[in-house]
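Structure provided below as structure tokens; questions to follow.
Note that this complex is displayed minus one protein chain, with the remaining chains in position.
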Amino acid sequence: MNKPFAITLDIGTSLVNKTGTWRTERPVYVDRLPPCNNACPAGENIQQWLFHAEEGNYEAAWREIMKNNPLPAVMGRVCYHPCEDCCNRAKLDSAVGIHAVERFLGDLAIAQGWNVKAEKPSTGKRVLVVGAGPSGLACAYHLALLGHSVTVHEAGPAPGGMMRFGIPKYRLPREVLDAEVKRIADLGVTFCYNRKVEDLDALMKAERYDAVFLAVGAHLAKRAYIPAGDASKIMDALQLLRGVEAGEQPMLGRRVLVYGGGNTAMDVARSAKRLGAAEAIVVYRRTREKMPAHDFEVQEAMDEGVMFKWLTTITAEKDGEFTVEKMRLDEKGKPQPTGEFETMKADSCVLALGQDVDMSFLKQVKGLTVTDGVVEVGPDMMTGCKGVFAGGDMVPAERTVTVAVGHGKKAARYIDGYLRGATYQAPPKHEVASFDLLNTWYYSDAPATVQPALDAARRTESFDEVVGGLDQSNALFEARRCLSCGNCFECDNCFGVCPDNAVIKLGPGKRFKFNYDYCKGCGMCSTECPCGAIRMEPENI
Amino acid sequence: MLKQCEGSQAVAEAVALCRPEVICAYPITPQTHIVEGLASLVKSGALSPCEYINVESEFAAMSVAIGASAAGARAYTATASQGILYMAEAVYNASGLGLPIVMTVGNRSIGAPINIWNDHTDSMALRDAGWIQLFAESNQEAVDLHIQAFKLAEELSMPVMVCMDGFILTHAYERVDVPTQEQVDAFLPRYVPRQSVDPDDPVTIGAMVGPEAFMEVRYLAHAKQMEALELIPQMAEEFRRVFGRSSGGLVRPYRCEDAETIVCALGSVNGTIQDVVDEMREAGVKIGSVSLCSFRPFPSAALGKVLGHASRVITIEKSLSVGIGGNVSHNLRMSLPGRDTKVYTVIAGLGGRAVTKASLRRTFEAAIRGTLDPLSFMDLNVKAVERQLEREKAARRTGPAAEAILRDLGPTVGASASTTTHGPAAGAAH
Amino acid sequence: MTSPLPIKFYQTGTFTVGNRLLDVSVRSVQSDSQRNNSLNSGHRACQGCGEALGARYALDAAMRAVNGRLVVANATGCLEVFSTPYPESSWRVAWLHSLFANAAAVGTGMAAAMKVKGRTDVRVIAQGGDGGTVDIGFACLSGMFERNDDVLYICYDNEAYMNTGVQRSSATPAGARTATTPAVGEAPGNVMNQGKNVPLIAMAHFIPYVATASVADLRDLETKVDKAMRVHGARYLHVHVPCPLGWGCDTGDTIKVARLAAESGLYPIFEAEYGEITGRRMIRKRVPVDEYLKLQSRFSHLFKTTEGRARVAQIQAIADRNIARFGLVPEGAPA
Partner (left out) sequence: MSIGGFVEGRWAQAIPSFGSERMGAPVVAFCRLHDREIRAREPVTAPDAVVIQDPTLLHQIKVFDGLSPTGYVVINSGRSADELGIGELVKSLPAGHVLTVPATEIALRHVGRPVPNAVLLAALCALTGELKLESVEAAIRHKFKGDVGERNVAAAREAHAMCARGTAAKGAVTHAQAV
């Protein structure tokens, strides 16, 4: 075409006009730390595995979990999911059911027989793990992935620790636990059961371990002194739960008192109902609000008919009559005796007042310090004794399965560094993607999926699992409720909303980059980024 | 084919023979019969393919033509008077974009006071719009100029206005030879746009041009018109070969060879002037006339050649450049550089005032005698004007001048009757 | 008339531009890395220009709908000026600018040319700002509608004459400050009237399709463009495009402001066929007009005096009336 001068122009020629020079602020892509990841004691990259799950790529999602946690099916059931407590979605409608998706993925992996392989070649280093509870298992798993030879010594007859002997079956079916432990064993980890370590020092020397991870659970029940006419009417929670696990039928009677307000107390009360007790009454010295047990556990217990007696302590027992004292909360929220007493009739009383760790086997270990019943460790999980690491219930921390799993992973990383003669450097933590950094408009309204649950009436008839799993479609839906806080999920918003086409789409999984030749720095991409993954930074002019 | 028909009808047929593809129509007197004629031809299927669009204004008419032309279609519209002013910016735009639109202007005055009769104020108002402006002397020439206009426009990528006097030509029944389709097809090739809005070869048309290039763009428009000065006579010659008669061209001199006095005018008044020239020649006066067929581009050289030997030139102008006088004469002076030819500007025929042979002859004779003012108003009712001027001197609130003058002129049956019955009686050359 | 399949967003998580969870065939045009970019980088629009964005959204969608067989007539205005200063053009479509007031008529001409040439595959869009549409270009627009010419006219409404420095147009909302409705005197800002609702006027021409849309709802906008391009005859699309400069809002808040306009009810989003309303975009999270107004300095004077507050209440009444009239919230929803 013979184009008239100046009036007619070739199309698209404005590319020579580099409008990027107009900019006073520049957008940059950032990865902020999602609150769920931040809260996860196991250090799971929840946002990332949900990202895969959203696409229906369940295996990738599962493998992402397995980078940090070898027990997804277990954790999906027993973790108290602090991730959900701080989930930003809770401010929109309700938190993403992370645990439910995790459980779905864990179950699916078991059903599909998905496995993991060691990531690194064999190092020839030998590591002893003491205790096959959650932290021991996690540590063994990670060490095996890193190429180390791991032997686990477990005092009990089976793996799982408190997961097996503390958590009732109706919350954690044992075949699930067994399947996930087997996967760790399949990595080449050697398990030695009924092998209580008596003298660590001697054992390490005899079997030539290069490092050791101590992960002994808190199996010693704390006792309260209750003068009792019939001592057999008072037992501790672990005793009861262990007995149930072993198939015993403890004689609890019709009316059972459960003394304590933690999750174990809930487990006991609910187990008691299943063992035939007509009434299970939780006696707790403070109020429901002050109860350490998780809300949902209390709720489930209530649903099942467990009763509660607040602001009460048990002081004595005589002839099936328990003397209790009424308490009041002082201004600091601490319970104070009131001097008012009453009696409660009960056939038995189960004490669920907490547990201690048996540290006797550590006496010979030099440099190791025990304070307040727990082993002191450094930030690298190493005790005062070189090469001896510890985690789980043994160290100062919240005693949950998830924390334990986190300890196991963390210790494994440091042990690996130690064995390689280097120090593991944890990656720096990003800024947390708080709710105000999100643009939640873009998330569609989608209330949480309710997991199917057994009818309350039917629950107490057996130790069948109370809470069901998600199926494919609702797991997908639930995963898609994730806001992907602080991390690009390739929604194309920045690519779409830029009035200057200054965002380059790099393709699936590759995210985007800014074309600063044309970006005028308006900030629309940042405002409209749903997940807060774009930050505006002043331009150095 | 020879026929006796209304000028508008003849032009409609001629335009149809040019196979316009898009016709935009908006009624305004006195061009309405043209678009009415075309409406029949399109509706009946005689002109096909053609999109006939009844637009909502002249502005839209030109705008639709712009869109159609830019998209590669041969586009035509017609207008007059207020209409051309209403579309004025689109008129400029069409030429700025180099779109070969052909538009008939049925020349008519511009109000206020509102007046539907003929003069050239409308075309003159748009003389600088970048369009080629051709003026027809007769309906035959109007027919012929339209056929040439399409070819000229498309050759140059520049719009062309064919100006024909309202009523005097548009409504006049005259003998016209309307050519055959074969003749027109042989003369006028298919329209191949120089540029078009086309998804197959997308471009950006109508860019914003700043000080760095605007002068050049305007210069190029001017250069194109200068090119047209070459092309118009060539085209007239080619037309003569195909159609067997001469029409168009830049200037059409009449008995100018030895003329001492040459009268110059645009459009249909040239016929009347030629009659007067014949009469005066018979009386031994060395007088001739020249019809300016092309007003834009202004044929300075061609005109200069015609006027070369004359000692006086009289322009009969149907438009008044208020505050200075004649448009034609001021342009014409450019053709007479360095000569002391006397130029008389005669404003005549405004708003349909009859231009009579008698008045013309009186005017020419006054010029030859040397008693004609350099700027004069033919048949102006001097008394009426003077009375109004006096009134205005005497009082501030004198009311509208037009109505006051009409009152002075006394009772009449209607405006049309008054112009015809009283016209020539009013006043002499001033 | 085919209408794109409705997408259940709760199943895919987000209303974002792209949404990798959707099947490729139902993803937005803007998410396509091969999109036309009808308005290319390097244009000279202000930072955060809603009109630049709206134009690219609309034309890219149209280009996809008609497989690239598109020609565009553009009215004078910001969009034209910032996109085509000699010697560079930002357009990647066949594009023509003629005048301020005549885009609709030029569109008519182009459509006529294409029809007469038998190029019925080539479709025509005419576009302009609110000034070129609801004011000076209104006659041509109405004429195009009335003749039912085969043109989609898109008005990018930023509610004032931005090109010339923010003067009032008849699309300027009640109370807004512009250069010609300054926030001084007893009645600061624009007159407290409804303004000229061209979509409703367009409907009164009983043309095949009329719709309003916003840069805040890309998917809705694209669906409407697509729908419009599947119909022949005169069609009208009115797109709300905030202007950070003229409205006095943050350059990064363009879409946010547009969203609040829709969510407050001040800018009703609906569509109509042959004069009858056939669809409306429901308000998702209704907000008081304050939330919308407060982001823009053109309304800041309303929040400084009691009289101003009364005007805000009037504006709220306009929003409420829109909501009632167009049925923008489900029946029985809390006001």
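The chains carry the letters A, B and C, assigned in the order they are written, with residues numbered from 1 in each.
What we mean here is this: a contact is a pair of C-beta atoms (placed from the backbone, for glycine too) under 8 Å apart; a residue touches a chain by one contact, two chains touch by 3 or more.
Please read these numbers as outputs of a predicted model, since none were measured by experiment.
J.: The chain left out touches which of the shown chains?
T.: B
J.: Based on the whole complex, identify which of B:43, B:175 or B:218 touches the chain you can't see.
T.: Of the candidates B:43, B:175 or B:218, B:175 is in touch with the missing chain.
J.: Just one of B:65, B:269, B:328 or B:384 touches the chain that is missing; which is it?
T.: Of all options in B:65, B:269, B:328 or B:384, contact with the hidden chain holds for B:269.
J.: Determine which one of B:60, B:116, B:235 or B:332 touches the chain that has been left out.
T.: B:116
J.: If I consider the whole complex, including the chain that's not displayed, which of B:222, B:357, B:383 or B:407 touches that chain?
T.: B:357
J.: What is the set of chain B residues that contact the non-displayed chain in the whole complex?
T.: 2-4, 29, 116-117, 138, 165, 167-169, 171-175, 268-272, 274-275, 352, 354-357, 412-417, 419-421, 423-424
The definition used in the following text is that only the chains that are shown with their structure count from here on.
J.: Can you give the whole-Å distance between the Cα centres of chain A and chain B?
T.: 92
J.: Distance-wise, how many Å sit between the C-alpha centres of chain B and chain C, to the nearest whole number?
T.: It comes to 44 Å between the two C-alpha centres.
J.: Where does chain B touch two or more other chains at once, residue-wise?
T.: Within chain B, residues 97, 201-207, 209, 213 contact more than one other chain.
J.: For chain A, which residues are shared contacts with two or more other chains?
T.: 6, 9-11
J.: With touch defined as at the start, can you tell me which chain A residues reach chain C in the complex?
T.: 6, 9-19, 22, 54-55, 439, 441-446, 477, 480-482, 489-493, 495-502, 505, 507-508, 515, 517-518, 520-524, 526-528, 530, 536
J.: In the complex formed with chain B, which residues of chain C make contact?
T.: 68-74, 80-81, 84-87, 89, 91-99, 101-102, 105-118, 122, 139-140, 142-143, 146-147, 149
J.: Can you check the complex and tell me which residues of chain A touch chain B?
T.: 1-11
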